[in-house]
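Complex shown without one protein chain; remaining protein chains in place.
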Amino acid sequence: MVTREDVENIALLSKLFVPEEELDSLTQSMQEIIDFADTINNAPTSGETFDNINNLSNVFREDEVVESYSSEEILKNAPEQAEDHFLVRNRE
Amino acid sequence: MGTIAKIHEMLTTKQCSCTELTKSYLDEIQKSNGELNAYVNVTEEEALKTAETVDKKIASGEEIGLLEGVPMTLKDNLSTKGIETTCCSKILTGYKPIYNATVWDILASQNAVMLGKTNMDEFAMGSSCETSYFGGAANPFNTNHVSGGSSGGVASAVGANIAAYGLGSDTGGSIRQPASFCGIVGLKPTYGSVSRYGLIAYASSLDQIGPITKTVEDASIVFDAISEYDEKDSTSKGCMGGKTFSKLDNDIKGMKIGIAREYLDGVRDDVKEAVLNAAEVYRSLGAEIVYFDLPALKFALPVYYIIACAEASSNLGRYDGIRYGYKTEHYNGTHDMICRTRSEGFGEEVKRRILLGTYVLSAGYYDAYYKKAQNLRGTIVKAFNDAFKHCDVILAPTVPMTAFEMGHAVSDPVETYLTDICTVPVNIAGLPGVSVPCGFNAKGMPIGMQLIGKSFGEAEILNAAYKYQQAAGENFKDTKWGVKL
Partner (left out) sequence: MKYELVAGFETHIELATKTKIFCGCTTQFGGEPNSHCCPVCIGLPGTLPKLNRQAVRYAIMAGLATHGEIAEISKMDRKNYCYPDLSKAYQISQLYAPLSIGGYVELSNGRKIRLHHIHIEEDAGKLIHQHGDTYVDYNRGGVPLIEIVSEPDIRSIDEAREYVEKLQQVMRYIGISDCKMQEGSMRCDVNISVRPVGSETLGTRTEIKNMNSITNITKAMEYEFERQVDLIESGGKVIQETLRYDDATNTTSSMRSKEDAHDYRYFRDPDLVTINVTREEVEEIKAMLPELPADKCRRYIDELAIPEKDAQLLTKYRRISEYFDEACDGVKSPKTVSNFIIGQMFSRTETESDKEIFDVKVTPKQLNELVKLLDSGKIRNNLAKSTLEKMLDTGKGALEFISESDMGGLDENTMIELCRQAIESNPKAVEDYKGGKEKALKALLGNVMKNSRGKADATAAEAKLKELIG
């Protein structure tokens, strides 16, 4: 059972606001999707384990310095920046 | 048909210059994109610059590669340095990557002429292209119909001849399904054969980049070019199965083509008939058709949605208005800023999947959903391995239906998810799959069939697909759109 509280909690975890008036319909819609997901509970649990596709292991890089980007480039897409920092301005 | 081979020939025999060719594509985009909405960003300047480079090369008598100077497009979730890359989401508006996706590095180094970035479902979440922030791309066969999704823009552009080919991404069918809807070819390669570096992630363990082309031959050419090992992607393996082009015309006499009965359940009659007709074509080519059961497929769809949404909820956490993209205007503190930015920046379907993914990973539900789904993923992988003991390739429908009318997809999420039922198993098992046109329904809408191969078995499925296309070429119809070559 998906409850309103569940939806509120996962919305908070997801950093999403759910307007009060949409909470019921969203809970309902989540319930439908979860019911659908619940069909896997009928599947027998097998001994198969899944690690990763292609069963890769030990893919490493060597500890060699690669030149970093300039801070100008790093900050190029920042909605706000100041003094070479990304900025979240909280003053009005 | 403006295939790669044809364009290459035109350029090398100087029937037209690359600049002329590029301009004709750009003109056609200008004319038709208003109705098709395939492109979300046309990069005219860059395209003409590359065309000029190619022309200089040709003029100086240098040899050019197969993909050199061929006008193409990239799905808008492939990072292009300095060129806006939005995933067709409000939250990435204005974002210009400072690096290139590896696939684009490869193609750009071969002087591919990129005409622009194409439309897609927001963050590749959808099966109709309609969740795009910019509205859906239309089907070139009937613009009241969807192009399919999520790589709808690429399929629409290639289907309408306003790009010779394009690269899309396929997480649960996003290359094959729109290719099927638009009557063209779409290859989802084996997980690991094409680098994911620079592909904006939806579900990392399922995503794979691949070509959408007019013909199997073109798909093979593009796949061979982009399937390289990439040290930037830890899951990259490169072209383990070898290059495919030279094997396209191999004799398929004695090839065992398997049909899993489960793939035909719930499939529309016209689609089923077209796929079974294709089986007959194969029989006539000397292949052997074997029927078998694949009961594990029953759980593929919920397993897919659980894993995809779980990974998506994590992959999409980073859009917080701090480093790039959209940021809300009015807020009260950092937490409020992040929540508002995300709530305003993401569309409904994306939010729904983030919430679902968060739910299945959250304390108390992880075991029942995510862990169980991973376990079943193992079962499905094994089921395919077993199936390939009895056959060489699997033949199935790509989509249980043909392209539907616009506005009909988004109402009921679960119903919409069902359109992915034939495509998701391949992603779950990491296998290659190619969608090839195999006929039209009564309304003239294209039907696609899917050939599924063993891990790194691209050469085999492209071989089978090529042979079919040669034998049944009448399945191609040029639309009224685009460049006529």
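Odds and ends about this structure:
When the chains are written out, they are named A and B in that same order, and each has its own residue count from 1.
Criterion: a contact is a pair of C-beta atoms (placed from the backbone, for glycine too) under 8 Å apart; a residue touches a chain by one contact, two chains touch by 3 or more.
In this text the structure is predicted, and so the values were computed from the model without any measurement.
Contact with the omitted chain, checked across B:2, B:69, B:97 or B:211, is made by B:97.
One of B:53, B:93, B:110 or B:334 touches the chain omitted from the figure, and that residue is B:334. Of the options A:3, A:28, A:41 or A:70, the residue whose C-beta touches the omitted chain is A:70. Residues touching the missing chain, restricted to chain A, are 9, 12-13, 15, 51-52, 55-71, 74-75, 82-91 (touch as defined at the top).
Those residues of chain B that touch the chain absent from the view are 77-79, 85, 87, 92, 95, 97-99, 101, 196-201, 203-205, 231-235, 310-311, 313-314, 317-318, 320, 322-324, 334-335, 338, 358, 361-363, 366, 370, 374.
Operating definition for what follows: only the chains that are shown with their structure count from here on.
The geometric centre of chain A is 23 Å away from that of chain B, both derived from CA atoms. Listing the residues of chain B that touch chain A in their complex gives 94-96, 98, 191-192, 205, 231, 234-235, 237, 298-299, 301-303, 305-306, 313, 317, 320-327, 333-335, 337-340, 342-343, 346, 351-352, 354-356, 358-360, 362, 368-369, 372-379, 381-382, 413-414, 417, 429-430, 455. Partner chain B is touched in their complex by these residues of chain A: 2, 6-7, 9-11, 13-17, 26, 29-30, 32-34, 36-41, 43, 45-46, 48-50, 52-54, 56, 59, 61, 69, 73-74, 76-80, 86, 88, 90.
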